[in-house]
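Excerpt of the complex: some chains, original placement.
Naming follows writing order (A and B), and every chain is counted from residue 1.
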C-alpha cells in the first residue's frame, strides 16, 4: 500500500502468466540494487547440495535479509531475475514455485532462465532484484534504517 | 525527441557495434521495469515452435503491447537483455536481427546471450527491458495512460 511500485497488467496479452508485465515507479524514490542472492549459510557454505527447491528457499531467505537490513519489504521489489543452473525446464519450474511462494500477491516482473553454471561450488540457484522505496525525508532516508518507515513523515 | 533517454556513443571504442554504449537519464523520470517478454499468444501458448525468428517477432509485439499499455514507446527503452535458448551463435544472430528491426534508430544498450533453457514449453526467446518516461504531472502520470503524453503539461 505504501509501496512506490505499481504492478502493471495488460489485457491484450495472455493472462496465463503468474507475474506482472511491468512495474512502474512514478514518484521520487530511493532505489536498492541487490546482488544476486545465493544459497549460502552464514558461514558462506552452499546449502542443500543437489536440491533446487532447498536452495531456492535459502536464496529467498537471504534476499529477504538484505531487504530487511535496508528497511525494505518484498512489496518494494520492482524486478527480479531467477537464475537456475540446469538445462532442464523442470528444474526451473521447481525453483520458480518456491520463489512464487515468497512473492505472493506481489508478482513482480521477472525473467527465469537456465544457465550453464553459477559462481559458487554446488550453487544451483541465484535471484537478483531491484527494489524501489518511497523516500522518507530528503537526504534522511539513509540514516533512519530498519523500521523507520512508520515514523518518517513526508519531506 | 521527447524521450528522457539519451543514447551514448563513445569514439574511443569500436564503431562496429549496432547499439549504443550506454543510455543516460538526466531528468526527473518515471521508470518502467518490464518482465521478460515471451513468445506467448493471447491464450498463453508458445507460438512458432522451433522458429527463433518467429518467436522473436512475437516477443517484440508483446513487449510493444506492454509499453503501449503504459503510454510508452520503443524510444523510451533504456536497456534490454535478449535471451536465446541455444548454444549456437547463429541462433542468437537470427533473434538479434529481428529485435533490431523493431528498435530501428533507437539502438538501446543491450546484452545478447545464449541460455540453456527458458521457462515456458518450447520457449526459445525472451527480451527483458527497462524504460524511462518523462514525468508528466507530479502523481498524475499513472492515471493518464495511453496517448496522454501530447495532452500533458509540465507540472
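Please note the rule applied: contacts are C-beta pairs under 8 Å (C-beta built on N, C-alpha and C of every residue); 3 or more make two chains touch, one makes a residue touch a chain.
What you are looking at is a predicted structure, and each value in this text was computed from that prediction instead of being measured.
A.B. asks: We see 2 chains here; how many are in the full complex?
C.D. replies: Number of identical chains in the whole complex: 3.
One rule holds in what follows: only the chains that are shown with their structure count from here on.
A.B. asks: With touch defined as at the start, can you tell me which subunit B residues reach subunit A in the complex?
C.D. replies: 28, 30-36, 38, 40-44, 62, 65-66, 69-70, 81, 83, 85, 115-119, 121, 126, 128, 130, 135, 139, 141-142
A.B. asks: With touch defined as at the start, can you tell me which subunit A residues reach subunit B in the complex?
C.D. replies: 6, 8-17, 19-28, 78-79, 81, 86-89, 92-93, 96, 109-116, 130, 132
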